[in-house]
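Missing here: one protein chain of the complex. Every other protein chain is in place.
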Amino acid sequence: MHGFSNLLIPAVLFFALGFLARVVRSDLRFPPDLAKALSIYLLMAIGIHGGVELGRANLLTAVHAVFWAIMLGLLLPVLAYVVLVSSRRVDALNAAAIAAHYGSVSAGTFMTAKAYLESNGILYEMYPVIMLAVMESPAIVIGLLLAGWSRRRLGIASDDARTAAEGRHPSGILREAFLNGSVVLLAGAMVIGAVVAPTRMAALHPFVNDIFMGALCLFLLEMGMEAALRIGEFRRMGVALALFGVLMPLVGALIGALVGGIALSFGVGGTTMVAVLAASASYIAVPPAMRLAVPEANPSLYITLSLGITFPFNVIVGIPLYHRLAEAIVGAWV
Amino acid sequence: MHGFSNLLIPAVLFFALGFLARVVRSDLRFPPDLAKALSIYLLMAIGIHGGVELGRANLLTAVHAVFWAIMLGLLLPVLAYVVLVSSRRVDALNAAAIAAHYGSVSAGTFMTAKAYLESNGILYEMYPVIMLAVMESPAIVIGLLLAGWSRRRLGIASDDARTAAEGRHPSGILREAFLNGSVVLLAGAMVIGAVVAPTRMAALHPFVNDIFMGALCLFLLEMGMEAALRIGEFRRMGVALALFGVLMPLVGALIGALVGGIALSFGVGGTTMVAVLAASASYIAVPPAMRLAVPEANPSLYITLSLGITFPFNVIVGIPLYHRLAEAIVGAWV
Amino acid sequence: MHGFSNLLIPAVLFFALGFLARVVRSDLRFPPDLAKALSIYLLMAIGIHGGVELGRANLLTAVHAVFWAIMLGLLLPVLAYVVLVSSRRVDALNAAAIAAHYGSVSAGTFMTAKAYLESNGILYEMYPVIMLAVMESPAIVIGLLLAGWSRRRLGIASDDARTAAEGRHPSGILREAFLNGSVVLLAGAMVIGAVVAPTRMAALHPFVNDIFMGALCLFLLEMGMEAALRIGEFRRMGVALALFGVLMPLVGALIGALVGGIALSFGVGGTTMVAVLAASASYIAVPPAMRLAVPEANPSLYITLSLGITFPFNVIVGIPLYHRLAEAIVGAWV
Amino acid sequence: MKRLCPEKLLAIIGPSALTETLTDMLRRNGISGYTLLQASGAGTSGPQTGMLDIDSNIMLYVILSEERVPALLDEIERLMRKGHHLKAFVSDAAVLAIE
Amino acid sequence: MKRLCPEKLLAIIGPSALTETLTDMLRRNGISGYTLLQASGAGTSGPQTGMLDIDSNIMLYVILSEERVPALLDEIERLMRKGHHLKAFVSDAAVLAIE
Partner (left out) sequence: MKRLCPEKLLAIIGPSALTETLTDMLRRNGISGYTLLQASGAGTSGPQTGMLDIDSNIMLYVILSEERVPALLDEIERLMRKGHHLKAFVSDAAVLAIE
């Protein structure tokens, strides 16, 4: 079960195919609306999935899991910010924007991990799905607070954060964090999944579950192309920063695995999932929020890091690694 | 079974989620081609569904149902036109264009009603699916005749109706009514469903039936956003006209329930469906036809009424109401 | 089983519906990205399907089938080129571009044939799926070689072929043939299907198999509209050339049926499939390759021929015909 | 630049329901080339979100010589007078011509 | 051509995340008509492939009279000074007016 034969799961291979297609400069072209449609479908499906699980979850464990999700969402960006600022590779505002991405999560990575565990017959707790839905928002809030703090440090007019989103987002930071499109879709679908009677949810099963893995493969094919396009940009941004895109997930995974295995007492599967959540960086929800509220930051930095470096690293190398880490921690603890 | 717990079905909740997302000004964004793709899929699926049912229907009842569908399609627009003109809130040409929408049907509302009945374990006859396919065209024809008649009353050059579609639609009115894209797709799929041997249709079952409810939820999520965008416009158009968007479906539902329960002797499920058909207003097939052939009418009036007022009213309030109405009528009659 | 009742399969009827919709000038409109999404889905699905079969195929027969696929891909374009040049209806460069299309294959036609065989309960070998994936590239290579040769004959600067794709395709012809988007997707999916353990592929089954036929019907609906749009162009291009679009598939089918029935000893089903491969002309992979590398040729000629004439001819008339041809050849041989 | 030929660029914005009406109009006026973009927008006829066929716009570009412009404007004006919601504007374009 | 009214065409290119910010800006300036196109592209902020919401662009067209241009440019400039990645340009357009 060990070794890279673990990687021979369709989701990872389609990611690799897309990556390769772009690297060899194939003219394979995805229609833009297909990528967007697939990401909406995946958020809806995973939200419902999580909601159904939440509906039959142990309430105490669920609250426990949500608490730790929020903790991770608050802690990881601060950690990332401190590392980035002290590395002196980026200014404080770019550091804040990047940090927010690493406190949030990548649903694509999470679902690949799910496919990986299922492929290997490893059971996992469902609480991490709930954590996934919860973790998007705190990281955005912290990112915006860090940006506001950096602006004050840099002497930029403090009302800027407010006016940055003027006309549209009067109540500013919280609005940005909780009304973000993917947060609304994921959380909304989760509520629907939790609230509707299971017999009535059954009609959604083929759409939300049966064709899920195929749609994920198609999505990852596309994301492979996106990642390959961006990985080339890392030269422009310097090796030190690119290294951050690899080291930060490792640190995140360790913290996540400790939270999953020890604080939450999950098994190997669930612990792997929490490690993956902590290790992954958002490339759906956070970038638009940062675009709007931290316009001073350079989008190509945070998109290249999260989509071009951390995402492929996690999908190809990270997941099996975090799985072993989870085995070690759960094994040591038991 | 009574009470608003009935509304806890996924289709309605996804509609509400989309509505809410827009109301709170979330930046949830649908790719434009996804909405269009879903409406094509739904028309195809419902057409096939209806066709398969038609293939095993009692011919006499089917002819009977078609006759009443045509009657409703002819009667309702005339009723709506008279009400609108005598209300003096819109001119005769706008009245004609709006009236056509209320004689036609909304496939989205119909499918939500279907989901509602199935969720509540209520059986229903399949003839209403055939009626759905039939009802689009007569309403368009009557709408165009009413517009022509209004133009003559208003002293507008009578050849206008012909030249309005010049170059493209030589044979005018009938062409507009029967070659409308969604009419062709729905009727075509129905013919295919009726004509092909059931064993050969089986291969389409997973696509057309199994994933249907999920696709409907995604579509309604999107339509919820559309409806919320337009409901705000109702202030511009005046309360009286907005009231029409709520009262007309109630009147339509009553007429439809009488047709379904008495003229067609359907059970509670089938009667509810006919009421829904009569109550609903088109927002797919009729608007483009009116755009082309009654350019004098203001599209924002008829789109706001059908998509922004009548559609959410029917989905949230109307369907359970029409269900009780059907119970009352069928109960009284039996 | 004989006679045109064979045509009453959904895939063919949806093609006819699309065709008809355009002929009667219905305003049925497909969102552009839906067509592209469906063709990506179909290539992915058929690739995986073929790969899974390849994974359990007899290696010797597979090698045998690949050999003959390459032979057909090399032979048919040369034949088409000679016929076209000697007909004097098009110049040598147009002949080369058209010829490449007829050496390649149409996945849409192939899948319709698959639906036809399954609908009629006819068993078929899976090797033709492998041949489908293999046949795209050789035809492109030959097409480009024929174009280069034509240019030399016409006295056009011989380095033109190289510079035609300058900046992007340094290694020229082979790159064009093997890195073509649809070749990469089809071959990549096939490798994934062959390499991954069957238990792990199972999760993809609903997406790749169950909803396949419905997605194919939707795709063919759209292709019917495309074909109808182009069939009108055949008057511009002259009857002789249009005739080529009907005769070349017949010749191709004969050669293909001989290869399938005799050289490869397939049964009636498999032989029909090979005939269909040889008879069909590409309208996905080859046109962009020719656009880039043989810009002197007129795209409306080769697209009209392959999509507007040969494709509908094969779908409506060809497939049942090739089926009987296969019966005759296999019957005579056994 | 001699190879740049001064022509006009006519842009027409309107509901996608008018696509065929407009392209037929071009054909009738002997113009066989045009470029079509899918659009959304807003105006006096309300929001056009581009989500359904009923509320999608198109943007049609036609490159043409100055003398062909008036005939097309006549027809567009006629459509607008009938009530169709169209926006049309003309601007200068220097078009690359070979030979 | 008397019916052609000289106006300005303002084009704004930017990330789709700014769509509402920009249309709200128009509304605040009393402009209720605009046309919106989905776009991809590239620039100093990296490639914008158009595949995800995060890397899609929009192209916004506004036809308006010359005197309304400066106020809008002020606002766009303010957004750009804050760091937003926008391209804006103005050109002449002769707009078909009826009556």
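In order of appearance the chains are A, B, C, D and E, and numbering begins at 1 in each one.
Criterion: contacts are C-beta pairs under 8 Å (C-beta built on N, C-alpha and C of every residue); 3 or more make two chains touch, one makes a residue touch a chain.
Just so we're clear, the structure is a prediction, and the values are computed from it rather than from any experiment.
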- Query: The complex has one chain that is not drawn here; which of the drawn chains does it touch?
  - Reply: A, C, D, E
- Note on the structure: Of E:Ile13, E:Met51 or E:Leu96, the residue touching the omitted chain is E:Ile13
- Return the single residue from D:Glu7, D:Asp55 or D:Glu75 that touches the missing chain. D:Glu7
- Query: Per the definition of touch given earlier, which of E:Met25, E:Ile76 or E:Val95 contacts the omitted chain?
  - Reply: E:Ile76
- Task: May I ask you to list the residues on chain D that touch the chain which is not drawn?
- Result: 1, 3-4, 7, 9, 23, 32-38, 61, 63, 91-96, 98
- Where does chain A touch the missing chain, residue by residue? 25, 27, 29, 32
- Item | Chain not shown, touching residues in chain C | 30, 32, 35-36, 39, 160, 163-165, 167-168, 181, 222, 225-226, 229-230, 233, 283-284, 287-288, 291-292, 294-300, 303-304, 307
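As a convention for this text, only the chains that are shown with their structure count from here on.
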- Message: Following contacts chain by chain, what is the lowest number of steps it takes to reach chain B starting at chain A?
- Response: 1
- Message: Between chain C and chain D, how many steps is the shortest route if every step has to go to a touching chain?
- Response: 1
- Which chains contact both chain B and chain C? A, D
- Query: If you average the Cα atoms per chain, which one ends up farthest from chain D?
  - Reply: A
- Task: Decide which interface, A-E or B-E, involves more C-beta pairs in contact, and give its chain pair.
- Result: A-E
- Would you mind working out whether chain D and chain E touch using mostly the same residue numbers, over half shared, or mostly different ones? different
- Message: Can you compute the centre-to-centre distance for chain B and chain D, using the mean CA position of each chain? Integer Å is fine.
- Response: 32
- Query: When the C-alpha atoms of chain D and chain E are each averaged to a single point, how far apart are the two points in Å?
  - Reply: 19
- Query: Which parts of chain D, given as residue numbers and ranges, touch two or more other chains?
  - Reply: 17, 20, 38, 40, 44, 50, 53
- Item | Contacts with two or more other chains, residues of chain B listed in rising order | 25, 27, 29-33, 36-37, 168, 181, 206, 210-211, 288
- Note on the structure: Pairwise, the chains that touch are A-B, A-C, A-E, B-C, B-D, B-E, C-D, D-E
